[in-house]
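The complex is shown incomplete by one protein chain, all other protein chains being positioned as in the whole.
Labels run A and B following the written order; every chain starts at residue 1.
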Amino acid sequence: MTARQRTTIGATASLLLSAVACVLLVRHIDEIRPPEANVDTLYVDSPKIVKRASLGFNGLMACIYWTRVVQYFGHRHHEHALTFNELAPLLEITTTLDPQLLPPYQFGASFLAPKPPNGAGEPDRAIRLMEYGIEHNPDNWHLYYNLGFVYYTDIKDYKKAGEVFERGSRVPGAHPVLKILAALMNEHAGDFSTARLLWNAAYESSNESNMRQNALDHLRSLQVDEDITNLQAAVSRFGQRTGRLPSNLRELALAERMPGLPVDPDGHPYQLSPEGRVTVQKPADFPFITKGFPPGYQPPASALPTQP
Amino acid sequence: MNTRILSIASNTFREAVRDRVLYNLIAFALLLSGAAIFVGQISINIERLVVVNLGLTAVTMFGIVIAIFIGIGLVSKEIEKRTLYTVLSRPVRRWEFVVGKFFGLAGTLVVNTFFMAIGVFGALFYVAQKFSAADLSILVALYFIVLEFLIICALALLFSSFSTPLLSAVFAFSLFVIGSFADDLRAFAAATHGIAGWFATGAAYLVPNFSALNVISAVAHQQQIGSQLILVNTLYTLFYTAMALSGAVLIFDRRNLK
Partner (left out) sequence: MVGFWHKRPKRALHPIHLTVEEGEIFGFLGPNGAGKTTTLKILMGLVFPTGGTARILGRNWTEPSVKAQIGFLPEQPYFYDYLTAHELLEYYGQLSGVPAKGRKQRIDEVLAQVGLTDVKGVHLRKFSKGMLQRAGIAQAILHNPKLLFFDEPMSGLDPLGRREVRDLMEQLKQEGKTIFFSTHILSDAESLCDRVAIIHKGELRGVGAIDELTSTVQGKVEVVWQGTQIPASMKALGADCHITGDRVRAVIAERQQDAAIDALRREHIRLIAITPLRTSLEAYFVEKLQHSQKTAGTLV
């Protein structure tokens, strides 16, 4: 073997070995670095400073910060964190860098207002962010939708929500759903169908996995709430008719001529407590339900409208 | 073998010095002392923060520029000036030449950083009037900056072995910028699916991980840097440099020196 061949083999081996080592070390570094290292908003409070530091490359920096927003939230949500202190600052920086970037507003609408662990619990900042978005994109109906969304789902100020939806519906090219929602806010704000409409729209209008999952969870919880409401009413009717509680849901299903044994969206049958309360088997699978809790179960923060 | 590498390294160092590279220290000193005095006048309670941030950022920027500008010419200049012919006609292996050049450039930067470090601590003492235990972490930050330099040197040398100086500078500088966002690149790659995802992931891991080596903000806020991170960053730099140099050796070994 010539010296040159030896060098080639040595260098190639070294190259491959080092490459593998680098990859492994990078992964290790990511694990041992303090999580705050990824969030430099701890040290940079002002979005304006970030904007100036971007040296004119605002658009690119906005995209980078948007990626960080999703990373940050997804990571903490996965860890069941109780605080999301950096979410608002990150979103504010992102939208300062590029006010015309839409996904951050939608994300803020979904996750700034709800209480932890489902969101940052800062409805005021959510409102401010949406207003900021509207100010910079007055002809974009999505932002009115997002603002109305916040009023409806978290703040539960249906009058305000209706006003915002109405404003949005007057924007040229606005989606018809805005007009529908504006009308529904008047008398049917608390209806299941209204909520379902809103959450379906939320699900359809986003490709981002956190938001879609969130909308899906709400829809499923809505279903449970609706089922429980209906089943509870059926139990009352049964009681009025027979003067006693049904011994189990099968008896109730037969009496009410239901198509089958009532099951939750996951396919698990509902339960009937001895006191006549209808409960869901696994409340933890439905983070947003407001009824159907088994006795002694502590519900987490809710984001659904209260029932009439 | 080692004496030859050492010879080439010290000759490279000598060339840099005689090329008046170390004069950049004057500009650096002026910048830093000016800033320190200015900040000391304003006295807005964040003097230390400004000096550490500015000082360490300046050390990084100056060093990266030097590393790239000297690094890109390391091989190509010798080929262009034909000084390489008389070197390679001697019992010097081509890989020894590459490694020697690397150590020469790295040595230049270490010396340069050493003097700059003195400058930073000097400015710090001027504004803070004393040193605290937290200032030790500044040494760690400086050490990490030197690690960044080593990686950039190796990359500049890699590009110099086959590319023109201009392109080498562009590539090396681009990798520096992209490497500073390596975290975000990995996050982005993780969210991408399909073939694009594979490419993105590959790129994200091959790009130099400068985001982990840049602890300037943390150190400015007097955070401590974990010893485990120091160790792993050192290992990473070692392997990354080895990777780049291996590439340089493979390419240069095959190059026809017209």
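Odds and ends about this structure:
Just so it is clear, contacts are C-beta pairs under 8 Å (C-beta built on N, C-alpha and C of every residue); 3 or more make two chains touch, one makes a residue touch a chain.
These figures come from a predicted structure and were not determined experimentally.
In the full complex, the hidden chain is touched by subunit A at residues 2-4. By the touch criterion stated above, the residues of subunit B touching the omitted chain are 3-4, 7-8, 11, 14-15, 18-19, 81-93, 254, 256-258.
Note that only the chains that are shown with their structure count from here on.
On subunit A, the positions that touch subunit B within their shared complex are 3-4, 7-8, 11-12, 14-15, 17-19, 21-23, 25-26, 28-30, 32-34, 37-38, 40, 43, 64, 67-68, 70-71. Considering their complex, residues 93-95, 181-184, 186-188, 191, 205-206, 209, 212, 215, 217-218, 220-221, 226, 228-229, 232-233, 235-236, 239-240, 242-243, 246-247, 249-250, 253 of subunit B touch subunit A.
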